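Complex shown without one protein chain; remaining protein chains in place.
Every chain is named by a letter (A, B, C, D and E) in the order it is written, and numbering of its residues begins at 1.
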């Protein structure tokens, strides 16, 4: 089985980190590729960055040889619905993946993300997925995304402290890490806080494998119908649906 | 990996059917066992049967050698929370499993179950899981559970007709089959109706495998804390938590 | 009029306590009987105990001479729906009873229960009944159920302190006591905290009387249809619906 | 025990009808009085009539010798919150009363009211009470309120036909009659349609008795605090809270 | 264009204050009139005062020469639906106006009102309008309405302090002032707290102008159908709809 992880930002070190996390999570016989666009923001922090990540994200999906399934490695699940319309195989976002699996092992899960500005995006997603009632709260650790790539920063300490608050003050029974760049922290933090700590990349890879193994494709009726053929102008002309 | 499927009714032919469905869905290297209680109803149709299925269901979980994960093969997900408190590994219900995976491949999914009396139970579960907003409706096919075991019945035709209505009248983009006894129908019905048709047993087996592979255990804080030690009287004395 | 209170745990002293509370609440001419199963947990604290209480609860309902109405004396309202299917007369749970009456005398009511593990069960019930928007919060006093039977414990003090917090921090305008074992505390606590404090046993008895007086029986369409006749195996064989 | 039923419209024949319904529902030892204002609309059909009914309604409550409890006999529950602030004893609306009791005997109840313009008012109340999820739908029978007082009209037939549709098309398991003027129809319609049919007047009287018997008074914290003393001008000067 | 602002309480100084606020907000060419009833409470603080303000409010609307649109200058939006049925032009409440505009400029807005007893009324309105999910919380400043008219009171300081708490503790991104009597404070508080602070009177005047300019009238189907002709008795006889 062949899974393509698309990191929608342009930071190659993060792409490599999610590739490694994906490989560690994947079953035997699954081939993981990870790509990122050449065009777009170096990190996605809020609505504006999100908007500029979408064309690159979709281009990577359509440019690559068809994979059996796709994983979107931005915790905001930006572009998820558009990707479902475009990709030949099923698509799983790392945010939704973690929320769905967390709700199978805990009555209430907390989310610990990077910056305050990502909180409303995540809350909106939780509402849309319907899982908001299972979430004990979304907390920002005030760690910028790229600090997670910098070993000298105190990113890990701040994330851990925020987890402690979510458990104590919000009665979180499990913790979802709210950024693809935190993929390498889950195991240690589970041990430290004695509750399940979920990394969305690993969750999404396993859910993508499951969909493929079960022969479950994205429905082409309604929301995720293939894009209608039409003209796109200017720099996006080549990206028009046929 | 070792997964125990518990069919909470006492009909061995259904247990065998879900075992086969589980084996077909499972990954290489996964060992599927399937059991059913000696005590309880021959089928679960409504709240009353559900109540009498729980002690047998929990007894099977505790009697068996510890598995890596557990699948509850009743679409009503009856006893799911109690099983989570009791089982040494993660527990996945076939109803919730199908709902979660359906929401990854369709904007709205419909549910087609057996009898009218199961509709409110399923609706309540959808509310509790939070996925009700993704469901286009729960429809009864008016097929009793055990008719699904009888090749002479028109069970399959009635299920198919109800699916057609869910697609046409409710704008369902995918269909969840609402009974463990329908596990063998999913593939054919997918081809026939040209939308994804999901069987909960297969979905649950893959989700259970995913949780195990990711090292995700049921949280022991809050809702799913291990049962407190206490005395149980009478015929249940031996089942008391230590 | 004849009301049967079923305490679904096996602790006779608690059965006697709810019988006394029921008698004090009942109208002239109402005969209160109170029973508890011989089989099952000595107290119900969480999902696991709940599961083992259901067969005994239903057996008591069916074994007793038909009453005009039934009260289920576990605040989690466990088995309520199954009991409605089985009982010849209307059935009222003490949790729902207190929530419904509290919403007639206060804009928002708080719930004070025993242990943390009961909080999610009560929250789920409030969601199901629809009354969650009227609830200012569910708080655990960290008093195990059987401590309420022990005069030497500080159960009462802890309950009172938790009430004070619910009024001050959650803006509760009335308090629902979240355990059948607190039935004897309501009057004193009302005086002490100067807000209405509701005991579910008393509420349920009066609601049951009301339903009987008004000739209102459980509907036999849909959710609470009488159980379908079928075979039950093993120790439950005698309990099968005809 | 002494219960005052206030019919907030000025039609004395309807006041007498609800008095009779109240007496039939009341327990032994309960004295039922029924009054209506001298000032205001002859029937309440929509928001505008409602507004003009409130001063008269409140005046009747304050003019009468204090009762043990109060019943508001308009199905829209108009003025209910204001009445709770003003009345010395608990206050029950006939709409809320029927909704609460219906949710104890049926999974889903339908409401059959008079005119289309009352439907949004009832729907809003159901949302506010939280019981909307238990309601299968609110249907208008297109019978004006005062036609219910006219034996020559086909009011009863139209109500019955609307009930039949609610049962067949909305899967209603019980029916709430959505107008005080339908109080005399409940028993016959129950027999005819073989589902429980609830009249709000009877329900409210029994709930009011229950609150009194249990010593449950309206909370004076928050929403239902007694009105602050202030000046009222003009024709309402004498009605100012002290 | 001609807009009639109706202050439903009888305090002329507040009517003048809202008139000034309305004039400042209005576009060139808009004529603002402001009236208050002769009959009713001097301020509206809770459900009871609200009830006594409605006849005067409606009488002012019908007595005045027809305006192009109407603004109801009580933050509780009391009588809004009745006014829509009665007024010849569109009607905007100052509460709803501020909520709708706040949701266009902020992810979450907080509300700062006068007394605790108004909080549940505002919360209910937010639920009804659907905008509750955009509200970070409703806080009382414990300032009685008429203190806002008294320069010697510390009303302004208490409002400002409550705003600070809403921003810090509730993560409010904008603030809605929850009383018509605060209309003159918005500009200063915006500067002081560096978030948008909205006054409902100004918002409602602009929304009313917008509806008129766009030719948008209140729908006469369903909820806001014109009142049915009928008899009103006693002091309200002259107010009966024809």
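Operating definition for what follows: contacts are C-beta pairs under 8 Å (C-beta built on N, C-alpha and C of every residue); 3 or more make two chains touch, one makes a residue touch a chain.
All values derive from a computational prediction rather than experimental measurement.
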Next item on the list: Looking beyond the chains shown, say which of A:79, A:181 or A:200 touches the absent one.
Entry: A:79
Checklist line | Which residue of A:58, A:72 or A:159 touches the chain not shown here | finding: A:58
Notebook entry, point to check: In the complete complex, which positions of subunit E touch the hidden chain?
Noted result: 25, 27-29, 84, 90, 92, 96, 100-101, 103-108, 129-134, 167, 171, 173-174, 187, 190, 195-196, 198, 202-203, 206-207, 209-211, 213-219, 221-224
Check: Contacts of subunit A with the missing chain: which residues?
Finding: 10, 37-43, 45-52, 54-58, 79, 81-82, 84-86, 115-117, 119-121, 124, 127-128, 144, 222-225, 227-228, 230-236, 239-241
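Just so it is clear, only the chains that are shown with their structure count from here on.
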Margin query: Taking the mean of the CA coordinates per chain, how far is subunit D from subunit E in Å?
Written below: 29
Notebook entry, point to check: For subunit B, which residues are shared contacts with two or more other chains?
Noted result: 84, 116, 120, 127, 222-224
